[in-house]
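See structure below.
All protein chains but one are shown at their positions in the complex.
By written order: A and B. Residues from 1 in each chain.
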Amino acid sequence: MKRYARSVLAVVAVLALLIGGAGISGMPTAAQGSGSLTVLDWAGFDDEQFWIDFKNAHPDVDVTFEMGASDADILAKMMAGSQADVFHPYTGWLQFYVEEGLVEELDTSRLANWDKVPERFKELGQFDGKQYFVPYDWGYSSVLYRTDLAPEAGDSWDAMFDPAYSGHISMWDDGVAAVDVASQVLGLDELNLTEEELDKIQQLWIDQRELNLFYWSGEPELVEAMASGDVWVAYAWQGAYALLRAQGVPVAYANPEEGRHSWVGYYGIRAGTENLDNAYAFLDGKLAEETARNVVETFYYGSANQDVMASIDDPELIDVLAIDDPTVLDRTFFSPAISAEQRDAWAEMWVDVKAS
Amino acid sequence: MTTQTPVAERAGPSAYRAGAGRPTRRRLRLDRNVTFWGLVIPPSVWLALFFLVPLVLIVVISLRPDLRGGVLAGVPPTLDQYQTLLEKPAYMRLFGTSIAMALGVAAAATALAFPIAYFLAFRAGRRAGLFLALLLIPFWTSFLLRVMAWKVMLGSGGVINSFLLSTGLTAEPVAFLLYNRFAVVITLVYVWTPFVALPILAGLQRIDPTLFEAAADLGSTPARRFWRIVLPLSAPGVIAGFFMCFIPTVGEYVTPLLVGGSGGSMYGNLIQDFFTKAANWPLGAAMSLVMLAGTLLFVALAIRLINPRRLVG
Partner (left out) sequence: MSEPATAQPRAPKRIPVLGGYYALLIALLYLPIVILVIFSLNANQVLAFPLQGFTWQWYAQALANPTAVAAARNSVLVALGSSVVATALATMVAILVARFSFRGKRLLLSLAVLPLIVPYIVLAVALLLLFAALDVNRSLWTVGFAHTVIALPYALLIIVARIGGVSPFLDEASADLGADYVTTLRRVVLPIIAPAILAAWLVAFTASFDEFALALFLAGPDPTLPVFIYGQLRFASRLPMLISLATMVMAGTLTLALVADRLRRRS
């Protein structure tokens, strides 16, 4: 028995050493320095370059990232009681945090870089006249197509439903985006959809499924498939466009006659956070020069810092973000603020499309 | 496990038959009792804490109308989510499809794995350990990246199609190997075969080689020896391998996402959607529990058909 116990002990000791070493380095050192900060963010944004100004100003703060896979995922985690101090929703989802009392009202005088934000972006983060969110990144959703394989695809969202491209279309795997696009194609008012109209939208996508090769969920998946020639026409953000162009793949990013869609990413502070000062500093850091520039140069996203945007002289970036086209914004739809009922109904509609 | 009664009296299949050596018996009995508790406590506590309690949490969530107020909020339980599921026959159909796919995958993987296990057990000799490791090491490379590599191979501009087009064997790129339900099944069989080989191998290794000699001495043919010795004695391993593949495949969602295309979704994808894309954890939880119950029922029926004792020996 003794010897057996000893060998068990030995195993346990080795184990403790093994994971212990990892655990100690993995343990948040919340007690020391100037505190900690937990950020609930999309994968990719945990990279240091997207909060480098905050890091440089507050090297002692222990920053932890929680990952969200989608707007719905981030909202679900916040509603389930996530202790993240700062979180990153996009337009169309902001109002839920206000309605559920999950977000702290902001005192913009605590943000040194606030005057660099264009008025339009500020407004989208306001509810009942109060500022709740700070904008960081923005971009487009439109039709991306291979000019050699589908040269005629460019004028309309209809290309996503065109049997001529059967087996070579790829839609983003997202219910809200699906309703956005379908409402435009069918000429419906998406904020006042009747049940019959939503059924019509569902049927449109069920029919489209026969033409659709796959629903993409990560950009690399789409980029590889378009580079290989499997996908000719896709719902895409401008990042995929920029990357494919840089690789010499013949692609164009449409200006559909119905207009482009646009989205803006915001950061909010969780109501009741214990790390309020760090949270403000983090949000302010998001607007600072280097952090703003990195998101433009790495992801080909727009930044909410207008000084940074004005200083961009790379013609590639100017073209991709349509910075030089004053009319593009007039033909751009910012994702509207939907209600919780719409959100759930649309998400369910999309699951049903895939299940049918 | 707290209901455990005097173990020693009932313990052991044959250790207590009348015989010599009383003192040894008594010591053994005491020993076994101590050992029993030493063996039973760690896994029970571990599983209770890290599996049973979380499972209860999922049940609790499935009885909530929504996530409002956080997980531990005191909301009166409701069966709303289960009601919603009853109104969605498409979901249940997809569950049936997933079961059928999992059966196919498990059957194919078991059939393909058996010769591998046989090779490792009887033909690989001293290098069997290395051969076994070689079989598993590819799985330490990111699945995501490996599937991407396959897509590059099989896609329209990939190696295989370039070859087919340049030789004039086909005029159009061949596309059936990607983005459909068939591709999901193929990929899963590919992924599972090496794993299913393991329990089969464990089963084969316990066959006493002298049995072969005895059978040969009695004039049995190799084929007959295979049917009468190898197959029956490896049955527990084969069954274990089959279910080790079948059960998780029912709830699979990553592979359909990667190679299934628009029409290749499985039931697990719906669950995943309700957790990560639709902000509806309660419905996702209810669907998981339905799946859990359905799969368990299915396995229980299957085990009853096969005769349970052979699994445990």
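As a convention for this text, contacts are C-beta pairs under 8 Å (C-beta built on N, C-alpha and C of every residue); 3 or more make two chains touch, one makes a residue touch a chain.
Remember, predicted model here, so these are calculated numbers, not experimental data.
Considering the complete complex, the chain that is not shown touches A, B.
Contact with the undisplayed chain is limited, among B:Y82, B:F182 or B:F212, to B:F212. From the set A:W42, A:W172, A:W232 or A:Y280, the residue in touch with the chain omitted from the display is A:W42, counting the whole complex. Summary of contacts with the chain left out: across A:E100, A:E197 or A:E224, the touching residue is A:E224. The chain not displayed touches chain A at residues 1, 3-4, 7, 11, 14-15, 18-19, 21-23, 25-28, 30, 42-44, 46-47, 62-67, 69, 80-81, 83, 218-220, 223-224, 227-228, 239-240, 243-244, 246-247, 249, 298-299.
The working rule: only the chains that are shown with their structure count from here on.
Remark: chain A and chain B have CA centroids separated by 35 Å (rounded to whole angstrom). Interface residues of chain A, counted against chain B in their complex, comprise 1, 69-70, 72-73, 75-76, 79-81, 100, 167, 173-175, 209, 212-215, 217, 220-221, 224-225, 227-230, 343-344, 347-348, 350-352, 354-356.
Residues 31, 34, 66-68, 70-72, 88, 90-91, 93-94, 148, 151-152, 155-158, 173, 175, 178-179, 257-258, 260-263, 265, 269-270, 273-281 of chain B touch chain A in their complex.
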